[in-house]
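Got a structure for you, written out below as structure tokens; questions coming shortly.
A single protein chain has been omitted from the complex, and every remaining protein chain is retained in its original position.
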Amino acid sequence: MSAKATRAARLTGGERTITLEISRFRPEQDSEPVFETFDVPLRDDWAVLDGLNHVKDQLDGTLSFRWSCRMGVCGSCGMTVNGKPRLTCGTFLTEFGAGPVRIEPLKGFPVIRDLVVEIDDFLAKLSHVKPWLIREGEELPLTAEYAQTPEQLEAYKQYSMCINCMLCYSACPVYVLNPDFLGPAAIALAQRYNLDSRDQGDRLDLLNTDEGVWGCTFVGECTSACPKHVDPAEAIQRYKVTAAMRSVLPWGRR
Amino acid sequence: MIDVLIVGGGGAGLRAAIAVAETDPSMTVAVVSKVYPMRSHTVSAEGGAAGVIADGDTLDEHAYDTISGGDWLCDQDAVEAFVAEAPRELMRLEHWGCPWSRERDGRVAVRPFGGMKRMRTWYAADKTGFHLLHTLFQTTLKYQEIVRYDEWYVTSLVVDDGRVHGVVAVEIRTGRVEAIAARTVILATGGCGRVFPFTTNAAIKTGDGMSLAYRAGAPLKDMEFVQYHPTGLPFTGILITEAARAEGGWLINKDGYRYLQDYDLGQPTETPKLRSMELGPRDRLSQAFVAEQNKGRTVETPYGPVVYLDLRHLGEAKIEARIPFVRELCRSYQNLDPATDLIPVRPVVHYMMGGVHTDLHGATPIAGLFAAGETACVSINGANRLGSNSLPEILVFGARAGAAAAAFAREHREGEAAAVRSQGADEQRRLRRALESGGTGPRIADLREEMQHTLEGAAGIYRTHDTLAKAVETLESLRERAADARVDDHSTTFNTELISLVELHVMLDVAETIVTSALNRTESRGAHQRLDFPARDDERFLAHSLVHRAPSGTPSVGLLPVALTRWPPGERIYGRD
Amino acid sequence: MRRTPEPYLWLLFSGGGVVAALLLPVLVLLFGVLMPLGLVDWPTQAELAALLDPLLVRLALLVVVVLCLFHAAHRIRFTSEEILGVARFDLAVAVLCYGAAVAGGVVAALLLF
């Protein structure tokens, strides 16, 4: 990355700069996070992530953060930028005018170091909702597909677009207050399989709980934060209807 | 003691893990990955995955397209196995829930792709790799026996007496260095695009597996074959998928002229024609770009020369329906809308055809060591990979390597605890030294940048003896300076600088083998174009390059004949029937 | 599986939300603002009594009251827990909120019948 970044600096001169206020937490020396400021070049095509890489490559090699694809699909570069959960590779520095830009780790998660947070809790929750296709009975041979019309695909497609970036968790006050809440992405991914015409599983017992869909009070910020338009708030409310109907209707529970 | 330890949680690694878990639930499988598996670079693949399924298509045609696309450097037995298993693997993904795009009647849809004579590329809109990886990852969650080491970085293989016994890895979060004993190891660490300055590849693609195998004494194969993709966005290197051209996009130069017609790639047609013009193979398209540049018909930008990809005539509706991600990327990262604007593009490093030398089952010459995916070279890609052949490759050979490793682990129960312990301790000392003292010399980033530009200059789309020879020297000096690279970060907690340092050394290994192999191959074939040897030379070079690490530490290159079955070397013909 | 009362509570809450959304603003507007301000005349005692006379109207009114109170109780329960951070006392808060709603319903029933 540095290569591209510094080359850009050389090509266009590097006169304008912008200040980054970066939250630092070094467990060996800090008891709580402190802010450090860095000036980085301000270029039209630089994302916040390019600024961070400039810091790491040229100013302070000790800054730690995660990133990989730089195209908004691996889901690793989520941070709190000026108070909002954002993908730093898809957030341009120019959005912040003259700055400064305040960069903090995602809220709602324990901070391991600097901008790196612990997300193992989400992975446990993800496994918990059985995010895989459940089939009963005979499997088809490998020469034939389970037919699925474009309409049936459309029914769950949106919920399959989740990149596990955790922005929605960070935006959800319920999760921040109560880490036991299954949370938006895990429920959206459960819905992704529930609504898949090929799936024959039943996730009612996993979702119809106080920590499941009933934990959500429909703040709706998960959906505003989601960079992939998954709309987890919708996924959850829809499952509330499902769970409620199946609870009251006599044939709801198999 | 782990039965099968897989280094890498991308498509190849996860497919291998499931293969082991499915064949023998009593086996212990571990997936060690330097990022959470769903962050692996497979996630970025856009266009699709090839597998014969459409009426009228045949396995032989897929094989022929692959072999001619690879300029006859493919091992034909491997290609035959590959094309036969690809449809089954893709169907397996369907059975696991992959949201493949569909025909109206509910069957899986296929699209055309560069270099393919027929429509055989399965796709999930233009996020095929994303859906494939997440489907695999979510499917692995149902197997209790798959243990994950997320964010562990493997720094070396434990090899004793020609047999692998495990790996040494550092837990990035704690800095703990641990030797993990295993009966078999599968390398599935992906490609090495980051050796170059301008690439579609993610930050993690530093060629680790190639270096791990190479240092352990296994040969690397065909390392000179680096694929440039003709259409990357300037600055970011973000890929605009070939699907954009398959859907009817045009490449035009600064005069608005569809220049590919000047390079023996056929004549322009309104609708896309398979194996013609914009749907020619990647090597030829990238080479045509350089020729246009030499004629002064490209457009200068702050990030170098570009041509334009024109999608405007497709209309907004079709763009939204077929390639929405392309639109999203252009809007979010280049601030333009392909429905109304031209997209500036240039060739960017995209894929490594070469890699760890393996047989048809992913086995390397080191007993118990396997490799699969982009890091391996089974030789189905030859001198130029066809788009959409890589995703099925990671599935087919990931599964094969998994099954072969499981079989090996069943038969070889013995372990070598002493070697594991002592090599673990050595590695621990080495890393601790790097961590504690660090160097005071040049910055890691500066060394990396110099290496990347050296490679671009010497091993880019066109190569010559002189620049390659000079690059060998530059790389040598870089290696010396890297030994004293400056390390600011002495923390054991999530020390990404230490990882960058290790990756720099890894990339220098890879760079060296690329340049040396390119120097040795005095012919032009596929992605390897020598200005001083412009012709293909089947007499001498219908053979793979095998590069070993000599005891002195320097690379030594040899040749291995290509396996031919039914397709004698011929001329590569595009745009003419 | 552990049974949870939430689906039932949520149905009552949602029903109450819809009823409240459709009916309450116009009722407050009329009886709480326009009539007290004299912009619209109060109905006479007899007219009101006649309006409330049919059994069906009184039953409907009871349902409206109960649903709306449940709606309010449900939201107050969660919001107070979120704002005050007292989620660990959920059971007590819930008993209090829904208890109040039930009490309100009983009062309404006694009044109407």
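We call the chains A, B and C, going by the order they appear; numbering starts again at 1 in every chain.
As a working rule, contacts are C-beta pairs under 8 Å (C-beta built on N, C-alpha and C of every residue); 3 or more make two chains touch, one makes a residue touch a chain.
Note that in this section contacts and distances are computed from a predicted model.
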### Missing subunit (named according to UniProt) among the choices "Fumarate reductase subunit FrdC", "Peptide/nickel transport system ATP-binding protein", "ABC transporter permease" or "Dihydroorotate dehydrogenase electron transfer subunit"
"Fumarate reductase subunit FrdC"
### Query
Of B:R176, B:K295, B:H313 or B:R566, which one is in contact with the hidden chain?
B:R176
### chain A residues that touch the omitted chain in the full complex
25, 27, 30, 32-33, 83-84, 107, 110-113, 118, 120, 149-151, 154-155, 173, 176-177, 217-221, 224, 231, 233-234, 237-238, 240-241
## Note on the structure
Touch rule applied to chain C and the missing chain gives residues 14, 16-18, 20-33, 35-37, 40, 42-45, 48-49, 51-52, 61, 65, 68-69, 71-76, 78-79, 82-83, 85, 104, 107-108, 111-112
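By definition in this document, only the chains that are shown with their structure count from here on.
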### Query
chain A to chain C: how many Å between their CA centres?
38
### Summary
Taking each chain's mean CA coordinate, chain B and chain C are separated, in whole Å, by 63
### Summary
Expected list for chain A, residues touching two or more other chains, is none
### Task
Using the touch rule from the top, collect the residues of chain A that touch chain B in their complex.
1-4, 6-8, 11-12, 26-28, 45, 47, 56-58, 60-62, 64-76, 90, 112-114, 116, 119-120, 123, 126-127, 130-133, 135, 139-140, 142-150, 152-153, 156-157, 160-164, 189, 193, 196, 198-199
### Interface residues, chain B side, partner chain A - complex
35-36, 38-41, 43-44, 88, 91-92, 94-97, 99-108, 127, 130-131, 134, 138-139, 141-142, 150, 173, 197-198, 202-204, 235-239, 302-303, 328-329, 332-335, 443-446, 448-449, 452-453, 486-489, 491-497
### Query
In their complex, what parts of chain A are in touch with chain C?
173-174, 177-178, 205, 208-210, 214, 217, 240, 243-244, 246-248
